[in-house]
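Following this message is one structure expressed as structure tokens.
With one protein chain removed, the remaining protein chains of the complex are shown where they sit.
On to chain A.
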Amino acid sequence: MKLFNLLRLPAVLAVMLAAPVAVTAEHTSNWAVLVSTSRFWFNYRHLANVLSLYRTVKRLGIPDSQIILMLPDDMACNPRNAFPGTVYSNADRAVDLYGDNIEVDYRGYEVTVENFIRLLTDRVGEEMPRSKRLLTDDRSNILVYMTGHGGNEFLKFQDAEEISAFDLADAFEQMWEKKRYHELLFMIDTCQANTMYSKFYSPNIIATGSSEIDQSSYSHHADNDVGVAVIDRYTYYNLDFLETQVREPSSKQTLADLFDSYDESKIHSHPGVRWDLFPGGEQAGRERLVMDFFGNVQNVEVDSTAGNATEFEEDLLALGKKIAEIRERAERQEADERNASLPEPLHSTHTTRKLRATKVEADNRSWGKTAVGVLALSGCSLVWWLGSQMDSPA
């Protein structure tokens, strides 16, 4: 028995060593994917929903480089908009959501199911610019917010295609397998929204939606000068909480506070929350801070034990040496290439250019061609006429 305990000691030690790491395994970056899926002017409110979330996460510190904003239509500069360059989410028009500084990553026809799934799973071509990619890792917390028109287990994109709850669940699973998130908060405002997260099966996801199956989500109010509804109820009350309770990045409000603030009589539908995928379930999830998803944290992990100044300087020196070495090598390589490419000019004048438009020459002999054609035709008809003459006497 003692021997057995002795054998177990390294394992116990390992667990003890690993334990602090596990405890401090917090996220080190925050990302937000904000998607509106509706085109056309009368869906103004869906873009306003997304833009108000965009302003909120930006206010709480997530930089533009870590926000992926998808807007399928242009509301701010729409000819129908009486307020050019602005989008409002409230009839009081106190806050211009479009503002002076906005970066839209995917817009117009780019907002498709394919692009959305490619974004989540990072299956993009090498030419894709960094601003259009979700460059997360296993220490990134992601807020995914979607709004649009949906139904039981689907959400319409631009009135032309749909994403199903299964597609979304598989995309999140692939993200988990690829270590693309640490924790994920999924929030959706659409009709029958809760069905959209019902198929999720990947860990570390908290999901919330605006309405149950067979329930519609409603808009909050309209602005008569804009001419259409400007925000949805669920998003309106989420924003209400975020604006009044989460005023600065040091806020200690928890997700429980946010979800408990939902008043079904005001929202006019039953918002749902799904905790079972989260480690520790509802209890652990409720303690998570709102800022863990809606704000930016600056948690820094230091790998080694308190490094000293001399070590740092030594590292710096080594780095400098390495850079010098690489530069030298590059220069040598360049010189070699230059030497090698000296006789090149002869070759390079032969740059292949075949993809050009060709010159259209005027046809000067068209009369001659017409004459030949007329002759040929009349010859044929002559033969035919002769043939018919031969037949007819019989």
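Here, a contact is a pair of C-beta atoms (placed from the backbone, for glycine too) under 8 Å apart; a residue touches a chain by one contact, two chains touch by 3 or more; residues count from 1.
Here is the rule we use: contacts and distances are computed from a predicted model.
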- Which protein name, taken from UniProt, belongs to the chain you can't see among "NADH dehydrogenase [ubiquinone] 1 alpha subcomplex subunit 13", "6-phosphofructo-2-kinase domain-containing protein", "Cytoplasmic tRNA 2-thiolation protein 1" or "Gpi16 subunit, GPI transamidase component"? "Gpi16 subunit, GPI transamidase component"
- Message: In the whole complex, not just what's shown, which of A:Ala76, A:Ile188 or A:Ala207 touches the removed chain?
- Response: A:Ala76
- Of the residues listed, A:Tyr98, A:Phe116 or A:Phe200, which one is in contact with the missing chain? A:Tyr98
- Message: Among A:Asp225, A:Asp240, A:Asp260 or A:Glu328, which one touches the chain that has been omitted from the display?
- Response: A:Asp225
- Query: For chain A, which residues touch the unseen chain?
  - Reply: 39-40, 72, 74, 76-77, 82-86, 93, 96, 98-105, 107-110, 125, 127-132, 158-160, 225, 345, 348-349, 351-360
